[in-house]
Structures are given as structure tokens and as C-alpha cells.
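Missing here: one protein chain of the complex. Every other protein chain is in place.
Now for chain A:
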Amino acid sequence: MTRLRTLTPLLRPASFPTSAKALATSTALFNKGVVAPDKEPFSVYIHWPYCSSKCTYCNFNKYVDPNVDNERMERALVTELKSELVHWGLDQGNRPIRSVYFGGGTPSLARPRMFKLVLDTLSSMCALTKDTEISMEGNPSSTTSIEALKALRDIGINRYSLGIQSFQEHILTELGRDHTPSTALKSLLDARTVWPGKVSMDLIMGHAGQTLDDWIKELRFTMDIVDDHLSLYQLTVEPGTALHTDVKQGKMTLPDGDLSTDMYEATIQLTREVGFEHYEVSNFARNKAYSMHNSGHWIGIDYLGIGPGAHGRVSHPHTRQKFRTFNVRDPAGWMRECEEQGTGRRKTDAIELEDSKRELLVLGMRTRRGIDLDRFYQLTGQGLLEFLNKDATAWCIDAGLLQLSAASLSPTERGMAVADELSVRLLP
């Protein structure tokens, strides 16, 4: 610990690249007591950057590397985690951990040791409670035995998110996935026995040539085997992917606006029929099995970003100024930084107060819960309704796109479908 303290000059406000203005406003707020001394839980995101193959649609920070140096990677993760916890004053015991999320890439390719080292570090430096949600992402191709899953559970993982993407062979091939529908199904059932009620699965809709009927069939099948959480994404053409090239060159056409809207609406309806709540644009839960980690992100909870290319959003322990952090993206470079500097954090940007407000708006409009009025005030020092364009707000409420209660402003189902447009409209 003492060694680490000398590696990063910690807890000295001067070491934060704070914009003078942002610092002044947030200090003022803090002095006025707008934000209570920090007891707010925070989250931790751990990025495992390796995959066994590259999917055609994916532009996440991921690498296919047959010679992963697990040992070194694990060490670097732990080093960075320790430095960052200290740097942001998260080892002071006042802030419990809300969630830990192992994402990727493909975390299920990592050794169980990696999870153990990280969780041990967390529990030794902070308050890891029995309510802390600890999730990991997994691919069907790398979770072949139920024993392996049990080992992960025993280490502390209590929620599992399985990337299935599709149950149709030709779609899986098209996407460049390295598993079949049956391995996916087996992985899912295994996971459900290990983490009953705590398994989520990802599916993608809107593939080239996919009809509304195709998707409805796939959804109905899914409803028979699903646990209590679902992420159903519309296929998005991301720059720098093989899919992007194909679409740009006209080799592939994705469903147009109307068809993709029909799929979106069918999804909401079919999941609702079996008890799922559409609680975020692409997320569905029943029995209140919401993802704590993701919901935290949407309501402005701090999260630490650990690992290559991970990003975080953390508050200064004294001034409560929020920062966005960015890590070195390539694993080798990131590991070197961790070894030499104690952290691979490359950029730390103060988030202007106005940007915080906008972020709460944009993310809030994507969720069923919407924006909590008190919380918005506590975080920003301004009332939400004061911040928003008044005419537009009134108009959207009238038009049945927004709902206003004493506690929150939230989008209706119709509103959520046009959340991007709503946000632009509601901005002052």
C-alpha cells in the first residue's frame, strides 16, 4: 500500500486536471451542502480484452491473441485496481460497492484466478457486501462445463450474462460467432442451474434478410428458455467493423426503419406477455431482476474503469467534481503503463456541470424509471424542470411521450422509442 501511494500522487486536488470553472461550481455546491458527505455506493467495471474470434459487427476494444500472458494481465489488473481505488479515495471505507462487472471482450476466457484476485483486492480494500452484484459476461464457446461455472460462482460471481446473439445457425455464421445454437442453449441451461434467477442473455435482431416473422419465432422460442433477464439489441452498424464495410459497399442491407420498428414493438409485446418489464430501450427483466450495474450507470452512479480501454466516471473525493476517465486501449501498452505508473489511465476529463445534466437526461430518457427529481437536484444543484426546455416538456407530456409524477420525469413506452429525439427536444 505505501508503495502504491508513492506511485500515484493521491488525494491531492492539485493532481486532478480540473477545469477551474467546473471545480468552482462543484466546490460551491459542496460547501452549500448540496451533496451530503459521500456515502454513495460505487461500481467497478473490469475489462477483459481478449476474444477467441472476431464477430463481424463488434467494435468493442477486443483482441484475438493466442498467447495471452494471463499472469501478467492479472497482475496489471490488480495493480491498476489498487491504485485507482486509492487515487479516488474509495478505500476509505465510506462508500460501499454497488456492483462489479466483468465485461469484454470475453471474460469467460480468463482464468478463474483473475476473478479471484480482483474480488480479493476489492474485499480487502473496500466494503464488498452480500448485496453487491457481481456479474460477468460469457460466450457459449468458452463455457463448456457446468463445473467451470460453479467454480466461478464459488469465487463470488453472482450474476451471469451470456452472449447468445441468435439461435439461428445461418445468422451465427453470418455474425462470425464461434458457437452453434445448441452449444448456446446448453450454456444457458447450465448457467441457469448455477445461478437460478440471475442469468441474462443477449440477442440481436435486425439482421440482413431477417423478417418480422423470423424474429417473432426466435423470440417465442427464447421465451421458453429464458431466465429473468434479457438484453435484446437492434443490430447496429458500427464504424470499423466488417459489417460496416459490407453495408457501405452495398453487399448487405439491414431492415429499414419501418421493419426494425415493427421488430422493436413486437419484442416489447412478446416479452410483456410472459411477464417481462421493458425497463430500458434494449433491456427486459422480470421478478425485478434488473441489472444493478447498468441501472447504476444510467442514474449517474460513479464507476471505476479498470483494464485496457476501460472508461470510468468517478467523483473527486473532496470536491465531488465528476471526471470521465479513459484507459490506454491496447493491452500491451496498458500493461506497461500499469507496471511503470501503477495505472493505465491515460486521460481524465472533468465533466462540466452542464454535461452531467445532459448525460442524466440522455440516459434517463432511455429508462422506464426516468429521472428522479430529487436525485437530479442533488447531483447538479438545479431542478430538472428548471433545466429543461419548458415548452418542449409540457408539449411532450401533453403528447403522451413523457410522464411527470411528484418523484420523477419518465418516458412513456412511446417516448422511450424516440428517446434520442426527446433528449434533443428537451434540452434548453
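Just so we're on the same page, contacts are C-beta pairs under 8 Å (C-beta built on N, C-alpha and C of every residue); 3 or more make two chains touch, one makes a residue touch a chain; residues count from 1.
The definition used in the following text is that contacts and distances are computed from a predicted model.
Q: Assuming one chain is omitted from the figure, identify its UniProt name from "Geranylgeranyl transferase type-2 subunit alpha", "Translation factor guf1 mitochondrial", "Protein Sip5p" or "Syndetin".
A: Record says "Translation factor guf1 mitochondrial".
Q: Can you say which of A:104, A:312 or A:344 touches the chain missing from this structure?
A: Looking across A:104, A:312 or A:344, the contact with the absent chain belongs to A:312.
Q: Check each of A:53, A:193, A:236 or A:253 against the chain that is not shown and name the one that touches it.
A: Counting the whole complex, the residue in contact with the absent chain is A:236.
Q: For the chain left out of this view, which of A:62, A:297 or A:320 touches it?
A: A:297
Q: Which chain A residues would touch the chain omitted from the figure, given the whole complex?
A: For chain A, the residues touching the absent chain are 45, 233-236, 257-258, 260-261, 264-265, 281-282, 297, 303, 305, 309, 311-313, 324, 326, 349, 355, 358-359, 362-363, 366, 396, 399, 401, 416-425, 427.
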